[in-house]
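The complex appears here minus one protein chain, its other protein chains still in place.
Labels run A and B following the written order; every chain starts at residue 1.
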Amino acid sequence: MRSDRDWNRPSTGARIAAFAGLAFLHLPVWVILLYAFTTEDRTYQFPPPGLTLHWFAVAFAREDIWAALRLSLAVATVATAMALVLGTLAAFALARSRFRGREAVTLLFVLPIALPGIITGIALLSAFKLGGIQPGFWTIVTGHATFCIVIVYNNVIARLRRLPQSWIEASMDLGADGAQTFRYVLLPQIATALLAGGMLAFALSFDEIIVTLFTAGHERTLPIWFFNELFRPRERPITNVVAVTVVLVTLVPILLAYRLTRPGTTEPNL
Amino acid sequence: MTAAIELRGVGRRFGSVTALEQVSLAVAPGEFFALLGPSGSGKTTCLRLIAGFDRPTQGSVLLDGEDVTATPPFERNVNTVFQDYALFPHMSVADNVAYGLKVRGVPATARRRSALEVLGLVQLEELADRRPGQLSGGQKQRVALARALINRPKVLLLDEPLGALDLRLREEMQTELKTLQHRLGITFVYVTHDQGEALSMADRIAVFREGRIEQLDAPRVLYVRPRTAFVARFVGSANVVEAHVAARLTGEARPFAIRPELIEVLVPAQPVRAGAITCEGRLEDVQYHGAASRWHVRIDAGPVLTAARPESEPAGQMPAAGDRVLLAWSPESAVPLVEGPPIP
Partner (left out) sequence: MMRVLSAKLYGRRGFYLALLLLPPLLWLGIVYLGSLLALLLQSLYAIDEFTARIVPELTLATYRQLLSHPANVDIILRTLGMAVAVTLAAAVIAFPVANYMARHAGPAMKGFFYVGVMMPMWTSYLVKVYAWRLVLAKQGILSWFVDQLGLTPALEGALAAPVVGGPSLASSYLGMFIVFVYMWLPFMILPLAAALERVPDSLLQASADLGARPGQTFRNVVLPLALPGLAAGSVFTFSLTLGDYIIPSVVGAPGYFIGMMVYQQQGTAGNIPLAAAFSVVPIVLIGLYLALAKRLGAFDAL
């Protein structure tokens, strides 16, 4: 294997280009980490004149941040729960079946991710306006659940397609009915896909801004709080601290999800 | 005696494709019954209809005299050994074997005991706590067998169970399966595309072709008296002589089959036994196959016939490629065939 690739060694230039591309992707994330500790509170001066933990304490005492965080967590939890149920049902229905109109249904289940978020946002808003629905917690959840379903669906269906049909048949052959087959054979096999899909959905919802700005009304999720700060840069260091926190909160479930889905494929199920 | 399995005019269509058409057969209790055919001939579809994974679009399936056409697999007293074994990777070997008991609500200790007992039957007790992923192909095969036996089914369905094993292991398992079947007295329905396997193991064989049963007979009958050109060629190898050639050789315009080992190769001057059918031709080549050699002779009537002779024959000077030779066989060796559908 190794020797197969030896004749095909990349040139030094190709190698440098690859690593430079990767470095480019990581540059801003590290910048944020650095700025969260800067002592300078008015400009983006680089290098920072000094480093401090002071801003973490300040951010910690801010009730508006806590309120936004609580709302974001609540929205992400509810949206993820809905997505887990609806996405899993859809994946089971579409994994192996063949029926007329299946293509159209499959398309519908990727459309919320395939079309730009702004379409989902303005479309939902149009519907809410037409239906006279007041924006609030549930309108945010509605928007998030719509694309979270796709995440869970993609993860679960990818796993289901890798399960041999003969496992289900073997289970039924040995006397297990549908419910027993689901509990003893299917559930253990899709558990990690469910967990991964759920965590990705949670992270995506927690971080969502494009759809949320259309559906939130006067509610402020953490990304909306953050977005407002970008235009009213009163307390930059606090924004920096929140940024670091958000990165950590979203990254942990994502890395876990990656680990859970890794055997077999290296592709993420977007 | 009621048949263990009976299919009555069973057909299965998938959209516009007919996988199985008008299949009727009855398997006696305790019989070793093989479904033999090339891939896509309908034999696996047939097995799946018996197991209940699929339902016929036509006809009915009876188990032990009871119509089970609409019964789901978990309500049928038949079990299956899958081609890919279908062992559950998240369960230990013992849990895999005990699965059939678990879903029937047998308590844990009792089912463990039974599982070990059945594993003993296939000499795998010591691997009870391994995962399927840690087993070799042959071991997986045995576990799959043990798992299918734990519910004491009246009928065991085996879908190409030895297909993934290498030759030596396959021959070993053939003997073992046959012994096990005798010991347990269970009806076996065995799907295979390997005619040698079917001939050596089965009591009766149904030869499938394009969704239909072409011939259903005991192995010996199937070999000695194939009904159609397809069976003659698929079960063992045979020279199939078409009607117009047959007319020139025997005077009767009816196709027949002749096994290569029943054709004698002679040099033209050699004396021929009285009553034998003979034809002259040119030797094209001789293939060495160890115990016997295969002689390909283009006969003057047109086609190439193959004769299989032991190494020592023919005595005297060996003809070389290009030489004239004489083929001879006794009339009763030639099996008249019915005109089946043409072989593509």
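As a convention for this text, a residue touches a chain if its C-beta (ideal position, glycine included) is under 8 Å from a C-beta of that chain, and two chains touch if they have at least 3 such contacts.
Note that the structure is predicted; figures quoted are calculated from it, not measured.
Asker: Looking at A:Thr142, A:Ser166 or A:Ser205, which residue reaches the missing chain?
Answerer: A:Thr142
Asker: So one chain is hidden, and I want to know which residue out of A:Leu86, A:Leu163, A:Leu195 or A:Leu260 touches that hidden chain in the complete assembly.
Answerer: A:Leu86
Asker: For the full complex, which residue in B:Glu75, B:Glu126, B:Glu252 or B:Asp300 touches the chain that was left out?
Answerer: Missing-chain contact among the listed residues: B:Glu75.
Asker: One chain is left out of this view; which of A:Pro10, A:Gly136, A:Pro164 or A:Pro188 touches it in the full complex?
Answerer: A:Pro10
Asker: Pick out the residues on chain A that sit against the missing chain.
Answerer: So the residues of chain A touching the missing chain come out as 2, 4-5, 7-10, 14-15, 17-18, 21-22, 24-29, 31-32, 35, 43-47, 85-87, 89-90, 92-94, 97, 99, 105, 108-109, 111-112, 114-120, 122-127, 129-130, 142, 145-146, 149, 153, 172, 177-180, 200, 203, 207, 209-210, 213-214, 223, 226-227, 230, 239, 243, 246-247, 250-251, 254-255, 258, 266-268.
Asker: Residues on chain B that touch the omitted chain in the whole complex?
Answerer: Spelled out for chain B, the touching residues are 55, 70-75.
Operating definition for what follows: only the chains that are shown with their structure count from here on.
Asker: Name, in rising order, each residue of chain B that touches chain A in their complex.
Answerer: It is residues 51-53, 72-74, 78-80, 82-84, 86-90, 99-100, 102-104, 147-148, 150-151 of chain B that touch chain A.
Asker: Can you name the residues of chain A that touch chain B in the complex?
Answerer: Against chain B, the touching part of chain A is residues 164, 166-167, 169-177, 180, 184-185, 188-189.
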